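What follows is a structure written as structure tokens; I'll ask about it next.
Note that this complex is displayed minus one protein chain, with the remaining chains in position.
Lettered A and B in written order, each chain numbered from 1.
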Amino acid sequence: MNVVLLALYLVVFPGFLFLLGFAWFAEWWDRKLTARLQDRVGPPLVQPFADFVKLLAKEDIVPEGVPARLQAALPLVAFAAVATAFLYVPVVGSSPFGAPGDLVLVLYLLTLPTVLLFVLGWTSRNVFARIGAVRAATQLFVYEVPFFLACLGPALAADTWALGDVVAAQATGLWTVLLQPLGFGVAIVALQAKLERTPFDIPEAETELVAGPLTEITGRKLAIWNLAKDIALVTGAALLVALFLGGPTVPGVSVEGLAGTVIGFAVFLGKVLLILVVLAAIRAGVARIRIDQLVTWGWSVLTPLALTQIALALVLKGVGWP
Amino acid sequence: MTEGRKEAPERPGVLLPEMGRHLFGRPATQRYPAEPIPVPKGFRGRIEVSDEHCIGCSKCALVCPTDCIEMVADKREVAMGERTVHRKKKPIVHLMSCIRCGLCEDACPTDPKAIYLTEAFSGAYGEKDVVVE
Partner (left out) sequence: MPEVELPIGPQHPALKEPVSFRVVVDGERIVRLDLDISYNHRGIEKGAEGREFTKALYLIERICGICSHAHATNFAKGIEALMGVEVPRRGQWIRTLVAELERLHSHLLWLGVLAHEIGYNTMFMYTWRDRETIQDLLEEISGNRVNYGMNRLGGVRRDLSAALLARALEGLHRLAERARFYAELIQEEQTLLVRTRGIGRLPRDRAIVLGAVGPTARGSGVDFDVRRDDPYAAYGDVPLQVMTSDASDVFGRLEVRVREIGESIRVAVHVLENLPSGDIAAKAPRTAPKGEYVSRYEAPRGELVHYIRTNGTDKADRVSVRTPTLANWLSVVEAIQGRVIADIPVVVAAIDPCLSCTSRATFVDTGTGDRSAMEWDDLVAYGIRYYRDHERLP
């Protein structure tokens, strides 16, 4: 790809500007869905953008003794991490930045925000933030193993660590979700835990810990952090689409040129929105569990299921499937 | 206990069927002020005074639990039944202190009542005379 197109990919579509719009659209989609499931009206389309603008205008209060520059930098680093991760996910075909092993890179970049959240909460000099930070770190250890294992499954099935190749393998074959439905289920639940949404919004349990690690974060920092959260939502969903639902491809269909790009993007969009519907239904449908219950359940149910899926995938590989 | 009804197993997401039903239906929200809200008859809204019926007896001001009715000087000839009353004062209701209990209306001796509960509830939205005295 020549430099101009690459720059456009990076900055406009599906890079930076598109990503901003897509993240805010996804937040709206999630909030509107949750509202309709709850028999409410829900926010208008511009609401997430309006919230962002409003927060930018708010006063940035930093408590005494808190490392102000560190706390201002952390949301930006989180934003950079998840935005970079999105660049590697196939949106209209393989990403031009794709390389062997970029699945591992994406998984690593998606882990970064939680670690940064821990640091943010720990340095806030607020007891709610500190307890929330510890909970976030505890939760990290619980869901990260099943999530990595579940994402390992499609890589095993396609014999590659490159996201682009995993998608290409599904374009000529079956969607991974049909071969590894268990892994898909584990990945969805683990993604919900990674994104800290109900039933796993334990670090930020509003009725217990005010706002968890983000208690002392205001103004611009909070705006950027919320944006990073939205981008993480989109990236996580897009990653699952690429690994399990074939990304922007439809098996057997191959259209060239501009039409192909447009169709690919439409397919990708539809699949991501579908994943978001599932995540919204989970978020609205259950109550929050306790951190000790999550630890028990995660290690006794989620991780064994993920391991079972890997075992099954290896068996299938052994008999020559797919 | 559920008295013999077949108990379904414990599972998460029991509300999912109902949630699905609401997804494409009309939300339960009353979209006020875009849509008008139906107000039932007898709703306790603003207290209003009828200038042509009030005889200035001050009974309303006496019974008011919050003492929010102030009798101000106001002379007028008012017909009450077959008599004509020369009233000397009439009530002003300080709506910010009024609890809309309606004791003033119960105490008012005239027919039709000179001080009465209306169904006007919208006080803070665009109606300055209620908020600013």
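Please note the rule applied: a residue touches a chain if its C-beta (ideal position, glycine included) is under 8 Å from a C-beta of that chain, and two chains touch if they have at least 3 such contacts.
Bear in mind the structure is a predicted one, so any value in this text is a computation, not a measurement.
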Touching the left-out chain: which of A:P75, A:P90, A:G164 or A:P199?
A:P199
Since one chain has been left out of the picture, which residues of subunit B touch it in the full complex?
2, 5, 7-15, 18-19, 28, 40-44, 63-66, 99-103, 106, 117
Where does subunit A touch the missing chain, residue by residue?
37-40, 127-128, 130-131, 198-199, 201-202, 205-210, 284-293
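The definition used in the following text is that only the chains that are shown with their structure count from here on.
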Distance from the CA centroid of subunit A to that of subunit B, rounded to the nearest Å?
51
Touching subunit A in the complex: which residues of subunit B?
12-13, 15-16, 19-20, 22-25, 27-29, 31
State the interface residues of subunit A toward subunit B in the complex, per the touch definition above.
33, 35-42, 199, 281-282, 284-286
